[in-house]
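Of the protein chains in this complex, all but one are displayed in their positions.
Chain nomenclature is as follows: A, B and C, assigned in order of appearance, with residue numbering initiated at 1 for each chain independently.
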Amino acid sequence: MKLQSNRYGKARVRVFKKILQDGVHVPKELDVKTILEGDFADSYTKDDNRNVIATDSIKNTTNLVAYKQLGAETEPFAIALCQHFLSKYSHVASVTVETLERVWERQTVNGKPSGTNFVATGKGIPWTRTVATAQSIRTISGVKELVVLKTSGSAWENFFRDELTTLADTNDRLLATSLTAWWVYEKAPASYAAANASIIQAMLEAFSTLFSPSVQATEYHMGEAALKACPEISEISLTMPNLHYLLIDLAPFKVKNDKELFVPTDAPQGWIEATVSR
Amino acid sequence: MKLQSNRYGKARVRVFKKILQDGVHVPKELDVKTILEGDFADSYTKDDNRNVIATDSIKNTTNLVAYKQLGAETEPFAIALCQHFLSKYSHVASVTVETLERVWERQTVNGKPSGTNFVATGKGIPWTRTVATAQSIRTISGVKELVVLKTSGSAWENFFRDELTTLADTNDRLLATSLTAWWVYEKAPASYAAANASIIQAMLEAFSTLFSPSVQATEYHMGEAALKACPEISEISLTMPNLHYLLIDLAPFKVKNDKELFVPTDAPQGWIEATVSR
Amino acid sequence: MKLQSNRYGKARVRVFKKILQDGVHVPKELDVKTILEGDFADSYTKDDNRNVIATDSIKNTTNLVAYKQLGAETEPFAIALCQHFLSKYSHVASVTVETLERVWERQTVNGKPSGTNFVATGKGIPWTRTVATAQSIRTISGVKELVVLKTSGSAWENFFRDELTTLADTNDRLLATSLTAWWVYEKAPASYAAANASIIQAMLEAFSTLFSPSVQATEYHMGEAALKACPEISEISLTMPNLHYLLIDLAPFKVKNDKELFVPTDAPQGWIEATVSR
Partner (left out) sequence: MKLQSNRYGKARVRVFKKILQDGVHVPKELDVKTILEGDFADSYTKDDNRNVIATDSIKNTTNLVAYKQLGAETEPFAIALCQHFLSKYSHVASVTVETLERVWERQTVNGKPSGTNFVATGKGIPWTRTVATAQSIRTISGVKELVVLKTSGSAWENFFRDELTTLADTNDRLLATSLTAWWVYEKAPASYAAANASIIQAMLEAFSTLFSPSVQATEYHMGEAALKACPEISEISLTMPNLHYLLIDLAPFKVKNDKELFVPTDAPQGWIEATVSR
């Protein structure tokens, strides 16, 4: 038997930083996962832990780097955390840092933005994945579970038909999805936060303004729009489950339901993926 | 042995209504639970189902009443659904309708509010509970899991101390909670939606503007503010788990963490409840 | 405005005890919630915390009482924890302790029960609620989310019909539920663990052996069986959502699905409740 591959690290390291900026607090909350690859095989196969940086120490390091370098943007922190491990430990060959963010939206109090009060919002979860070696670094940013709905402008027609097809064509359906998307930074933008916001906004505008002949086409055009909005990214991947809203049959009650009342469903879901590049 | 009490109904009846209003779509999505009490004991003890309105029929009814009467506000629909059962079936003595809402926020497209595009937001889940009999009706509205944070203006001092106390006093801590609150309508407001919004806004303003000497005091003042904001409610109950953010000790690394970096925790949680009335 | 009622405490205090018994380890893992009522109003209305036992101290107490008194059975610990607060603090009027248990099942290793190895099982979650004052104590035990299925011996016929009924009668359907039940101890049994096990076994035997003309009847007979199995309980409450398994229509593909293939669904659910007493 042989150890084909191995990696390890610390997951769910939660940090919250109260950043003072221009006289107000900027809250920053991340859930960080750091995974190391390198010269660790002996801990698996020879009961020799001497090379293993304890996962507790990885947590300590995450905290310390967060204290020193975490700001309002996630990506520079993730890069710094990768570089810390690579530069400090020669037996670490590769570091992967993944983050999930809890977004705190500034509250409006008496008509003005508060300096110290926030509400958690649920419009998608920002996430990042940075993979670094001595030679290279690759930063991916994304959003998970951004749930959007079109109540008009969506069709599904002229698809493949055979004896296993029972679905009728429709030129007017509800379209809802829980968007997960991630994009690869070819080079660093002036601001990751601004770049990410422009990408998300571009995807939402495409979703909203374009007629949808299929989830596939909508997804592709959302990817295109993102690439146009941000020159620093080289490609974008999207996953769009189709959260079906089914028309409720009221005919047994002598009522014609003219595309007014639907039952939202979780299962089954259509599942549409695409990667769009330049 | 005897059947002490019984009730039954249908839970998780999901409906989505596409309401056309002033030329734009208003989306309305509820998860409805309807529970009946009445002359149903024989189905439990005598294998006699003749009085039992099938839970499938309760779902049909929910759909039909939603089709006919569900508008942008939840409470009138819940009341109508209760009344439907009471007026139609003499052997139904009491009806309880509970709703959870998925809030769809209108998207801004090209700087203008879209008529047909929406994003799900996660700032708390609106819910209602209406209980009706032939003699009375009681409507409760509320919000669940509205997560808020104060990064300043919160203390916890001069509390009870004995040999089981290890917590130090603090005059500056983070305060985060996931607010659940519900309020009882003594009479119907002009608009339930407007009344609910004013209550939530009043609670958020109190949370944000008042110094917090304890979760208890903050909770009480939030309740007071809600009662002041809406004359139609007679009482309000609040549950506020204390989502502790613990200061991370960086002293082992020769760093003084001056209330900048915290670890968010889920367990354990302080748990503070109050009911405030006029 | 007035403070109508108030209570507070600590939730999600997780403890794991490694009990040494007859030479082997007995693992015991609880999630404990302790809620106090008493002379605490001034913390809400007068910014006076002097009476308030910090929720952190409640956690400390939970830990200390667990260290000293938690054994293989939950209920004596919950009672001891209540009594600790009542006897130690005269301004505490009432204590409620709720527990959820993670059950660790002893592993079989080389055909023998291991003294130190365990696997978490998911056959329902044991829970308790104890409410104590100086004058009285009431202990409730129960189980949550015990998911069971009958593939035969279940019908739903001869129920109420009107123009809102579309469901057909059936004398052969699948019956699945996620049982939640709780029972009130009138007096302490010789062993709570043994009593709880006998109650659950009695409910499962009733579910399994009796023909089901309705969820209602099955639920009632399960309650009866529990009361017969354990003389120390005075009443039992059961909640049984009906997890519908719907026959899949294969007729469009020229296949007759003779009650073989079903789609499990989560929403909507029938919802059947009963309390049975002596």
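Criterion: a contact is a pair of C-beta atoms (placed from the backbone, for glycine too) under 8 Å apart; a residue touches a chain by one contact, two chains touch by 3 or more.
Computed from a predicted model, the values in this text were never measured in an experiment.
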item	value
Left-out chain, listing which of the shown chains it touches	A, B, C
Among A:E73, A:E205 or A:E219, the residue in touch with the chain that has been omitted	A:E219
Touching the absent chain when the full complex is considered, from B:L36, B:C82, B:I140 or B:L164	B:L164
Absent-chain interface as seen on chain C, which is shown	14-19, 25, 27, 29, 60, 63-64, 66-68, 102, 104-105, 107, 109-110, 114-123, 146-153, 174, 204-205, 207-209, 245, 248, 250, 252-253, 255, 257, 259-265
Absent chain, residues of chain B that touch it	163-164, 166, 252-253, 265-267
Residues from chain A at the interface with the omitted partner, ascending	1-14, 31, 33, 35, 40, 43-45, 47, 49-57, 59-61, 64, 156-160, 162, 164-167, 213-217, 219-220, 223-224, 227-228, 235, 241-242, 266-278
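Keep this in mind: only the chains that are shown with their structure count from here on.
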item	value
Components of the interchain contact network lacking chain B	one piece
Reference chain B; chain at largest CA-centroid distance	A
Inter-chain centre distance, chain A versus chain B - centres from mean C-alpha coordinates, in Å	28
CA centroid of chain A to CA centroid of chain C, Å	37
Two or more partner chains touched - positions in chain A	252-253, 265
